[in-house]
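Below are the structure tokens for one structure; questions will follow.
Our next item is subunit A:
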Amino acid sequence: MRGPDIQWYVILSAILFSVGALGVMLRRSPLIILLSVEIMLNSANLLLIAFSRLHGREDGQIFAISVMAVAASEVVVGLGMIVALGRRNIDLDVDKLRTLRG
Partner candidate 1 sequence: MSWLSTILIFLPVAGAIVVAALPLPRYWVGSLASLISLVEVGVWITSATKFDFGSSALQFDQRQSWVSDLNISYHVGQYAFSVWLVGLTTVVMAACVIYGWWVGRERPRAYFALMLMTTGAVVGVFTAQDLLLFYAFFEAMLIPLYILIGVWGGADRLRATLTFVIYTVVGSLLMLASIVAYGLQQGTFDLTKIGPSSSTWIFLGFVAAFVIKSPLFPFHGWLPITYRESPPEISAVLSGIVSKAGLYGLLRIAIPKFPEVVADWRVALLVLASISLVYGSLLAWRAPDFRGVVLYSSLAQSGLIVIGLLANNDLGFDGAVLQMVNHALMSSSLFLLAGMVERRTSTGEFALLGGMARGRPALATVMMTVGIISLAVPLSTSFAGEFLILAGVFQQQWAWAVVGATGIVLAAMYMLRAISAVLHQDVGSAVPDSALDLRGGELAVVVPLVLCLIGLSAYPNLISGHAFGANKAIVQVSSDTTKLSDATCTKSANGGACQTVMSYAIGPALNIDEPAAWTRYAP
Partner candidate 2 sequence: MNAAAWTCLLLPLASTVLITLGGTRISRRLAGYISTATTMGAFVAAVVAFVQLLGKDADDRIHLTTSWTWLSAGPYHFGFTLLTDQLSVVMMLVVAGVGSLIVAYSVGYMDGDDEERRYFAYMSLFVFSMLLLVQGGNLLLLLAGWGMVGLSSYLLIGYHQDRPSAVAAAKKAFVMNAFGDATMALALFLLIAHTGKLGYADVFALSPHGGTVANLIALGLLGGAVAKSAQLPLHTWLPDAMEGPTPVSALIHAATMVTAGVYLIVRCHPLFENAYVIEDLAAGLGAATLLMAGLIALVQTDIKRVIAYSTMSQIGYMFVGAGLGAYPNGMFHLMTHAFFKALLFMAAGLAIHAVVGEQDIRKLAGIGKLMPFTKIVFLIGSLALVGVFPFAGFFSKDSILAAALAHGWYGDVIFAAGIVGTFLTGVYAFRLFFIVFTGEPSAFAREHFHAHHGKEGPLSMRWTVGVLAALSVIGGFLQFAPFWHPLSTWLEPVAAPIAEPSNAQEWLASGVALAVGLSGVWLAWAIYSANRIKAPAPVKLFERKFYWDELYDLAWYRSSDLVTRGLSTIVERPLIAGSMSAVSGAFGLGSRELSVAQNGLVRTYALALASGLAVLTVVFLAAR
């Protein structure tokens, strides 16, 4: 395989995943959380493609395309909700959006 060794891809993917996870857990704006979820998804995609390249098979790449499709759909829904919240002048603060509490 040409380019960096596999471990660099794994490390990068791990860093990206942690950044994304921390962003989900620690940020308050739903937009940023959505962004962080995207980062996590992309880190998974990166890993999938890297290993697909390593093994020389295309399964990982095909799976990565499915993941992208799912990510796109979920972003549409999420951004739609955020725009709806914005239109109603509701605070975009996840700590304040607690209506679904038990």
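Please note the rule applied: a residue touches a chain if its C-beta (ideal position, glycine included) is under 8 Å from a C-beta of that chain, and two chains touch if they have at least 3 such contacts; residues count from 1.
On the choice of candidates, all candidates are chains of the complex that A comes from, given by their letters.
Remember, it's a predicted structure, so these values are computed and weren't measured experimentally.
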Q | Candidate number, among 1 or 2, whose chain touches subunit A in this complex | A | 2
Q) Where on subunit A does candidate 2 make contact in their complex? A) 21, 24-26, 30, 33, 94-95, 97-102
